[in-house]
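Note that one protein chain of the assembly has been removed; the remaining protein chains are unaltered in position.
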Amino acid sequence: MSEQTARLIRTLLLIFLGLWLILTLFPLYWQFITAFKSAAETNRTIPSFWPEVWHFENLVSVFAEPTNFSALVDSFIIATGNTIASLVLGSLAGYAFARFPRQAGGENLAFWILSNRMFPPVAVLVPMFFLFDAMPWGTDSYLSLIILYLVFNMPLATWLMMVFFRDAPRELEEAAYLDGYTPLRAFVKVTLPLVLPGMISVAMLCWIFAWNEYLFANLFVGTQVRTFTIVIPTFTHGSQTLWNLQMAFSMIAMLPPVALFILLRRYMVRGLSLGVVKG
Amino acid sequence: MARLQIEGLCKGWDFPVIDRLDLTVEEGEFFIVVGPSGIGKTTLLRLIAGLESADAGRITIGGQDITTLPPYKRPVAMTFESYALYPHLSVFENIASPLRARRLDKAAIRKAVTDVAKLLRIETLLDRRPGEISGGQKQRTALGRTLVAEPQVFLLDEPISHLDAKIRHELRLQFHSLEELRRVATLYVTHDYAEALSLGDRIGVMGHGGLVQIGTARDVFMRPRSLFVAQHLGQPAINAVAARLTGEGAALQAHAGNTSFGFPVVAAHAAVLARGDCGQVTVGIRPQHVRVLHNGEDAPGHHVIDAHVEIYEALGANGVLVADAGGVNLTALTSLERDFAHRQPVRLALQTDSVFYFHADSGDNLLL
Partner (left out) sequence: MSVADMPNAEIPGAEMPDWFVHKKPRANLIVARWVPAALVGLPVLVLFAIVVYPTVWMFYHSFQDTNMMRLFQGNWSFVGWDNFGAVLSSGRFGDSVVHLMQYLLFGCVLQVILGTILALTLYEIVRQEWLRVILLIVLVLPMMLPPSIVGVLWKFMLTPSNGAVNQALLNLGLVDKHVEWFNAGVSLWAIIIADVWNWTALPLLIVYSGRVSLPPAVYEAARVDGAKGWLVMRRITLPMLKEVIAIAFIVRFMDAFKFVDLVYVMTSGGPAQTSELPAYIAFQRGIREFAIGEAAAYAIIIFAISAVLITLFLKYLKKVLKAQGIA
């Protein structure tokens, strides 16, 4: 290939990258400007690409409807509760897999647990619905979603914590045993501090997945508990969709996962690739 | 009192690693286990420490059976080949670790740690993290952590093999002088024969399955029980030549296969060798027992053979010469003043009264 064609291909690729960047950003831009438009401006026949008047008060008006705020709170409670449960269960199992693989059931059991993560949730929706309906906490509760989200978060946490525990040198724990620490104390003194960064990234990842979840929430809750993910698609006032408030609300709701991703990008890459890539 | 006693210890995974090993290390004894890499030296330490469970056999310390005790209940301290310092803790906290495990009070910990740090001359490093100190300092910190624990048995796994020569020498002297190590039973593992010969009260040479010879440094070096032991101790390694013993009585001769290499067996050896049925043997000649003669020099009591130089290397304290002696390559130690050219003819003097004879198949030393 000649030098000239090579340069041409490079340029074309760069242009493509630039175009894709614009395509990626445009919806976010649209969401942003719509959030500050007036309701009337969003309904024009020819949409405007820049708000005539910036209605910053939209960010506040969203919460004039108190259920919108409580939806964020509900989502927060469920995501946090599920993250804690996933992390505790996942860390214990991940530790056992990393340190006592044979007694913990071996590699195949670890892979089986991970495979649950890829599982199509539609297969469990119906029976879980009837099962939880018969339980004291019912379907429309925090607990039902906190438990259900374990379907995808706990296998992920188990797997990733196993990878992180394997990375923490076993010899340090052995040194602690010889110093006289029992396994539990050695774990707290030596292993836990070493895997803490990994643990935080796993927690954040689980939290984002639980925060974003739509399908289970849509089916299971809706009256006593409402997550923001099911509130947003039904953001109507009377028969009319309030696009500007819907966009303002969704902008607020997507802030936490976006912020967490940017802050913990390095660790997240490891988590998102199931530990394959070291970030 | 606190003697370490191992009886019939067995451990294996895909194949047996330690096979019915017996060993007693007395209180106050500095015992060295030397052997090639991967032979199971570390496994032995890990079994004593309780990091691995024995498949069979018994381990007792001071009469107490610890075979099934977990590591945190054994009166044992161990340094790891990788040092295994806690990277997130300061040097002080690393050394203090065994004391924290026993929940001693603050003042006692501070005093004990400072004392040990002074002893090891790392008292200025106490606030640093392991990542911020040198290899030798890491080794001292790891040693400090075991010393402060005041165990009944010390296990040291290749403590100085990853350090450079100068620090290695310095730390070797330190192991000689540390009173603390000399009061209890210490088991020191190394693959370096010089370390073993210099440090140990007694040495155990580890071969497949266990210790093939136990004895003082001098004993093991001068009277190796087998070719394996002789080959493992000494640098450059012993010359091992497959040879055939011919002749009768005092006129016994050793000849190497299809070559012209041969020498008369000294009378004392011949008397012993003639007793057995040993036509085929492996002759072991240490390089220091092969002397390169100066022009016209005589070597009474030696067997002189003609050879020519294959390779000559000038090392730090002496030179190593590999010469072709009638079809057999012999390694000899020379002094540094001399220089040799490739293919240069030389005369070698074999100190035949220091030659070993090993059984061709089993490798047993036939003179013992």
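Going by the order they are written in, the chains are A and B; count residues from 1 in each one.
By definition in this document, a contact is a pair of C-beta atoms (placed from the backbone, for glycine too) under 8 Å apart; a residue touches a chain by one contact, two chains touch by 3 or more.
Note that this is a predicted model, so its numbers are computed, not measured.
In the complete complex, the residue from A:51, A:169 or A:183 that touches the missing chain is A:183. Along subunit A, the points of touch with the absent chain fall at residues 1, 6, 9-10, 13-14, 16-17, 20-21, 23-28, 30-31, 34, 43-47, 49, 89-90, 92-93, 95-97, 99-100, 102-105, 107, 109, 111, 113-116, 118-131, 147-148, 150-151, 154-155, 158, 163, 166, 177, 183, 208, 211-215, 218-219, 228-230, 232-233, 235, 243, 246-247, 250, 253-254, 257-258, 261-262, 265, 269, 272-279.
Residue positions on subunit B in contact with the hidden chain: 10, 12-17, 19-20, 37-40, 42-43, 46, 50-56, 68-71, 208-209, in rising order.
Convention: only the chains that are shown with their structure count from here on.
Each chain gets one centre point, the mean of its Cα atoms, and the points for subunit A and subunit B are 57 Å apart. Taken together, the subunit B residues at the contact with subunit A in this complex read 49-51, 70-72, 74, 76-78, 80, 82, 84-88, 97-98, 100-102, 145, 149. For subunit A in complex with subunit B, the residues that touch the partner chain are 169, 171-172, 174-183, 185-186, 189-190, 193-194.
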